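The structure that follows is given in the form of structure tokens.
Just one protein chain is left out here, and the rest sit where they should.
Presenting chain A:
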Amino acid sequence: MGVSVNEAVSTDPVRDHPPPARRRGGRGRSALEVALLTVLAIVMLFPVLWMIETSIKENRDVYAIPAKFFNFQFTMDHFKDVFVGAGGGRSALSVSFLNSVVVAGVSTVLATVLGVPAAWAYSRFAVKAKKDQLFFILSTRFMPPVVVVIPIFLMYRQVGLIDTELGLILIYAAFNLPFTIWMMKGFVDEVPAEYEDAAMLDGYTRLQAFRRFTLPLLVPGIAATAVFALIFSWNEFVFAIFLTSSDDVRTAPPAIAGLIGGTTVDWGLVAASSVVFALPVLVFAYLVRKHLVAGVTLGAVRR
């Protein structure tokens, strides 16, 4: 899963859960701790900083030797190039960003809409061989996706899903579904089944009881799970590059990768599109960071 999420999770303790006393307000940190953390932060953040810098440098300064850290010529041209094509219309990159939004969004919605009820069913009902089924569902995630890319490619060619957004949406949803079921089952397990029992005695059907009384309590869990699924779909590269080829279907990761490898590489454009690519995930993870922490500490991990 995306490194950015883990950072968002670990660097931002939530107020509701007071952190261990030793961490209180940062004042209790020893000098050694601070030094180590600083070094770690520099090492980890340098590539990110460099990417951001390159994206706002004039091309001359990008190639300058020695590298210019501070006194470079500022420009937003690279960002303009990400969205506006050479002729003045929409650029190919902007199309692929849009594709990424559609593919990641729809596949996440699909995985969530299918996964949440499935998780509820696994949590609430006496399903035959429940453990085996859950293990089987998880086992589909044991192997790296790249292992199945050739068979999927051949299957997709048969059914005409090659080079379509629908093809990507389906495969991402399929990969996210097991994860969604597992993570959501943890959340559903946390909600006492007796709310639904009480609702059924009140006169609601089982499904109404779920929708009216359990589902609202699952919203934080659904948000956290959806963010993980979204990030997976947004970042996915291998399937995207194998299963799509035309510019108007391609998602952003292969499109950005495609910028590198010509006779000349426009590093400014590469950096700017990478920044644009990374931003939504960071913003999203930041917005739901509270739920992410809750999700990681409460839901999936407990059982």
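Note that contacts are C-beta pairs under 8 Å (C-beta built on N, C-alpha and C of every residue); 3 or more make two chains touch, one makes a residue touch a chain; residues count from 1.
By our rule, contacts and distances are computed from a predicted model.
> Tell me the UniProt name of the left-out chain, picking from "Carbohydrate ABC transporter ATP-binding protein, CUT1 family", "Carbon monoxide dehydrogenase", "Transketolase" or "3-phenylpropionate/cinnamic acid dioxygenase, small subunit".
This omitted chain is identified in its UniProt record as "Carbohydrate ABC transporter ATP-binding protein, CUT1 family".
> Tell me which of A:Gln73, A:Ser139 or A:Thr205 is the one touching the absent chain.
A:Thr205
> For the chain left out of this view, which of A:Leu217, A:Leu259 or A:Leu282 touches it?
Checking each option in A:Leu217, A:Leu259 or A:Leu282, the one touching the absent chain turns out to be A:Leu217.
> Under the stated touch rule, tell me which residues of chain A contact the chain that is not displayed.
The list for chain A reads 126, 192, 194-195, 197-206, 208, 213, 216-217.
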